[in-house]
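Take a look at the following structure, please.
Missing here: one protein chain of the complex. Every other protein chain is in place.
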């Protein structure tokens, strides 16, 4: 079971992560150390070539990691990204993007995981991007 | 001399990259294969801890690379990111961020460069993030 | 079924990749676009702290990707790494290391995949390193 609920993360984001609301990012599922998130198709995410821009995809991936980290350690909102590596594999069509995230390692100080991003409804075509990221967990959190 | 002017890139972004306008990204200087860009301080970029969010920083870095690539090859708007690796080094204070970009390699098919991001007016404190990225250049462009 | 056999890759490496023999790298299993490889425990791979050095782990990961790429496209020995990102997650004890590799994308020009590295017999403890890599596939290969 996740150590924070979907509703709690949504409330935290509403208060302190305006970016998430502007992009319209949403949690579809949450496990312990894993999640599925979604970014709606919006015209403002497009770039030349009629495809979803890299920054929008990276924003979704970073959000997925944040949700997965909190799902594993609870409400430690000061967890921050230290490294994010994005590989763009195909040009997504305009439309919603799904991000599937799982933590690969959860240590006391660092969490590391991967996110596969797909065009909604087209998982069979393979991921449009694959992201790995490391989060730093602040010391002294209450367990 | 750059192979595209600041004004031309700004016009291209106004037409086809709504994201750039939403974030308020601007070009401060442009060389051939290099540039300095700026992201204003905005409340919507903040995250818990009162610092500028990673996705906002990555958006600025990706924009810097796009500008640097076009400055070297001209108006090839379909150039796309294939890899972006971001390392977050310090938490930036709320406020404007400056990005200094230079291409390390410019080939026929790929461009690779680095971007150092600073809090405006605090370059002495060292970069808040360092980003490397690879852009894929579509074949068949007119020289 | 893989498009090249274990024996063919071993022969290719014996002829043209002396490094693989020096390290003692071996293929344990080969699929189509996936493989399991092994590096024996050797004193020369150790580093201060009594752990296997990063370069030895990266060598194994790069070999795993090479084998996985050839398993998918056949004997295209000029395929080369363009990007390799390694995240070191735990310090491996001295001893053999296993690498599990799968391709995430196979295009005409690029292959991208991931490798999870484990201490042999200790997969339950989680990976000691996780690597992603992109290979460039030369044009004009016979299908």
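We call the chains A, B and C, going by the order they appear; numbering starts again at 1 in every chain.
Methods note: a contact is a pair of C-beta atoms (placed from the backbone, for glycine too) under 8 Å apart; a residue touches a chain by one contact, two chains touch by 3 or more.
All of these numbers come straight from a predicted model, not from anything done at the bench.
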Touch with the omitted chain, as defined above, among B:77, B:100 or B:114: B:114
Residues of chain C (touch criterion as defined above) contacting the omitted chain: 12, 16-19, 22, 43-49, 51, 53-56, 58-59, 62-63, 77-78, 80-88, 91
Hidden partner interface residues of chain B, rising order: 83, 85, 87, 89-90, 104-105, 107, 112, 114, 116, 126-127, 130, 132, 134
Missing-chain contacts mapped onto chain A: 82-83, 85, 110, 134
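Note that only the chains that are shown with their structure count from here on.
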Chain nearest the overall C-alpha centroid of the shown protein atoms: A
Approximate Å spacing (C-alpha centroids) for the pair chain B, chain C: 34
Where chain A and chain C are represented by their mean Cα positions, the distance between them in whole Å: 28
Per-residue multi-chain contacts in chain A, two or more chains: 83, 85, 87
